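Missing here is one protein chain; the remaining ones are kept as they sit in the complex.
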């Protein structure tokens, strides 16, 4: 299916949908899916995602981008992106020792369920090398200690850039990334946190859930910001648990929610369905 | 919030969104929400729902309708409807002896959660008169027997028309409605079936679920057609059950799903979010 | 169904199940349901619930209690309770202005879904008098202000005792109860909090959920302790939400979860299925 995806964020006002859809129609683009959202009419922000067929297009994507910028984007003050849907995103993975999120993502990429390719898996441990290499994916270890953290992060950034990563997924990567890393890496970083945020931030959320005696445990996938566990949430889910569970069985049960929620968030991101404003997301 | 809702169904082709949004923009209508769906580009059907503000409109709704018909609807071969969102739909209820769906809907109307008013509750039994009248709603009994069914249905239709019903909700009405009734009543009829259709059609689905030993029970809300339990599905949900349950406890547990699913379907319908094609629905 | 329910909490050690089941068998009690749980073998706590038929019993309940105390409970150091399942619990309700939890519980009691009767509804406002009285339930208003709170609570306690309440349900009662009240009232108090605890404690959790951009909202029913929103959790549930929701629509959607979770917790309590230890519950 040869399609492109246009995502737009701009101050809300009249005529946006008309201008965009008229522009696309004029250039022979047939809209296949369209979603829009406004955070409020007066002074609100307008969000839109349009997926259209490339079949009848009168321009290539690059000149279409130039035309869109001058004809539509500038008059409306838009932040926008036009992505070739056929081009899989380059998704770099960072992992430590847990295999469930890594395996699940690699398997989905292999199946073609995720519109992504994996140029690199970075880890601070050797443990998962075999799993990555089974899927034919390069695996590189950069040990991280309290002492070498700045140098290790610099090396991570270098590798991620070299790999041409469009986005990074922390598939249970157990180190906190510094603000420097996030600024330097220059692309979105998606994390999976093993609780229903904002409950149980920080380390050991399953133990905390056990101590509190909750009847549901969950997982949260979010974009990483400098503010730990506080970035914009992309996806969340929970499963019911009872008094029968131990901290260990919560960890086991939680793995299924973690991989499922992370996969859902990554798919939404890879399909250009997530728009961020401030600390929140619009997921079309 | 003074808004109107435009719903459109037509053969899919290029330029529909552009034409509609340009038309609305030209008349000063600011689009607040927009959803669209296509059942397939080549020969598919296009579905759209647009909600727009009436604030800056240059025409009243009736002239706007006339303009839309000639400028947009005719060229594209549209079936369409333009509804004043501020006008609550007239929802007639038909019930027998179970109170849970009736009470839930009447309570939601009273709270203002449902954009509807209830001009009439029709029943084949006296049992629920008190409940209806507590909410200040007219309650009328038309007994139905094997012998008088055609006359009873004719009387039901007469009452529903007199009440000016925009749609009818069978809130656990335990009689099968004939094709004649459905043709005569002239408005959509929404039912709640106490199973996850198409499993367990017909009477006594909880008993059937118990006999089969299923681990989930559910409910299905659908538009009523002559083909029993086979009309277009609007909403469905299930809850987990175990071997501990009896047919009686399944009935009790099921009531919570029934009322919840019916309320969700009715709200979607009342908010002009449901478009029907053939035996299926698009729920925006 | 003439049955009794025995609940037991004691230090875990060998022979408990054998001793209890042998005792019941000796007295002609046929066990219908049995659940047990241990928080850990070494130094853990043992929890049990047994429901048995009264049909072949050789003693009345009161002498059976005396026998159980000396033959089984004392040797094992048990805290225990033997309840006549046929006797509905006396459930007093405390409400403020929101009607959804109150109505849902009254509907369930009337329908026979909850093994409870309602001797009294206490409120700090007049608003819900009509709803309570429709169900023939006494409704009493005790206004609460910052100034009169100690006197108001004393009067509440007096009324609740007079009504012979076995337990109290705060069906969206919007005042914080003091430690004095909780000690004086002398029976369990069940609350419904409108978030997935421990996320969003305190007032206005839907607003906080909106600000945080969560993708699920929930409700938590718990026993009330002096530590606000921190008592033992009985039941929790969540529903998915999207960026489309406003703080107001979250409140509307949340009502359905609140009443459902509260009803589930109240039913578990009324059926003698909840055992508390420390800050956690075992729900059989």
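Lettered A, B and C in written order, each chain numbered from 1.
Quick note on the criterion: a contact is a pair of C-beta atoms (placed from the backbone, for glycine too) under 8 Å apart; a residue touches a chain by one contact, two chains touch by 3 or more.
Bear in mind that the values here come from a model prediction, so they are computed numbers and not experimental data.
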Exercise. Among B:106, B:233 or B:263, which residue is in contact with the omitted chain in the full complex?
Worked result: B:233
Problem set entry | Touch with the omitted chain, as defined above, among A:29, A:103 or A:209 | A:103
Seminar exercise, completed: On chain B, the omitted chain is touched by residues 37, 196-200, 211-216, 218, 232-238, 242-244, 279-283
Problem set entry | Residues belonging to chain C that touch the chain removed from view | 13-15, 17-18, 21-22, 24-25, 28-38, 41, 53, 56
For this session: Name every residue on chain A in touch with the hidden partner chain.
Result: 33, 99-100, 103, 107, 111, 113, 134, 244, 252, 255-256, 260, 263
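Going forward, only the chains that are shown with their structure count from here on.
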Problem set entry | Rotation in the CA alignment of chain A with chain B, degrees, nearest 5 | 180
Exercise. When the C-alpha atoms of chain A and chain B are each averaged to a single point, how far apart are the two points in Å?
Worked result: 37
Seminar exercise, completed: Per the C-alpha centroid definition, the whole-Å distance linking chain A and chain C comes out as 42
For this session: Going through chain B residue by residue, note those that touch at least 2 other chains and give them in order.
Result: 33
